[in-house]
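What follows is an incomplete set of chains from the complex, kept in their original frame.
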Amino acid sequence: MSLDPIVEEKIRAAFYAQAFMKTIGAEIHGVELGRAEITAPLGEAFLQHNGVGHAGLTFALGDTAAGFAAATTMTLEGNVLTTEMKINLLAPAAGQRLRAVGRVIKPGKRLIVTQADVYSESDGKAPIHVAILMGTMVAAHPKT
Amino acid sequence: MSLDPIVEEKIRAAFYAQAFMKTIGAEIHGVELGRAEITAPLGEAFLQHNGVGHAGLTFALGDTAAGFAAATTMTLEGNVLTTEMKINLLAPAAGQRLRAVGRVIKPGKRLIVTQADVYSESDGKAPIHVAILMGTMVAAHPKT
């Protein structure tokens, strides 16, 4: 379902204001109501000692995709924070880039239950499902 | 309990070989049997849009501390991989640095259950408990 362009613009602005996402070279795509997609290159700087992407990178992308998926269900002033998130790692994060697809399982005024799937991709190959995340976002409204 | 110096050296070498840990400026301390401690500065590059540390950074430190705590229970050739990890975020990751304390809850030949607590620290202030993690490491033995 397509999104109000003002909300979409707010979400893109919030995403690109995240220093961490900028540091890892991440981009946001496919923002729809209850859904957001993030990609990032599997750069040298984020590997672990065995040469595959660090679980912390996979988590960061999945959690961020889930968070922005939840943010699409909020008003223009609202924001979300992760309160808890679980990751199950399914395969090593090897390849050229990671793609995280976040979606809302259950919207809510105060708590939003989300899921994210993370895939590793390499040109000319089928994507590999590397992780699944499930967690809760808390709606944060600005104090006035 | 103190650790065989050869195992301790292997653990330090594996830690400093992780590009991701180097990128965030992390250091490993307090390695004992079933325990490891990691600190990292709360640098600009790892914040999220509201100016506090990204949940991905907190997760990466907690998960890594838990993994190295588990690694202390392995033989010299063995290694561990996270298979699942859950984080509950307790407070914003604000301050000068984060400290993650990982420990083994239940050792095992194949599966090692671990916990980690992450604190934010600022000089002259009491540390703040910002997250608790609980998850499972899988023992990985080199193929011969």
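Order of writing sets the chain letters: A and B. Residues in each chain are counted from 1.
Simple rule for what comes next: contacts are C-beta pairs under 8 Å (C-beta built on N, C-alpha and C of every residue); 3 or more make two chains touch, one makes a residue touch a chain.
The structure presented is a predicted model; accordingly, all values stated were derived computationally and were not measured.
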item: Full complex, copies of the single sequence (shown: 2); value: 4
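FYI, only the chains that are shown with their structure count from here on.
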item: Distance from the mean Cα position of subunit B to that of subunit A, given in whole angstrom; value: 22
item: Residues of subunit A touching subunit B in the complex; value: 14-15, 17-23, 44-50, 54-57, 59-61, 63-64, 79, 81-89
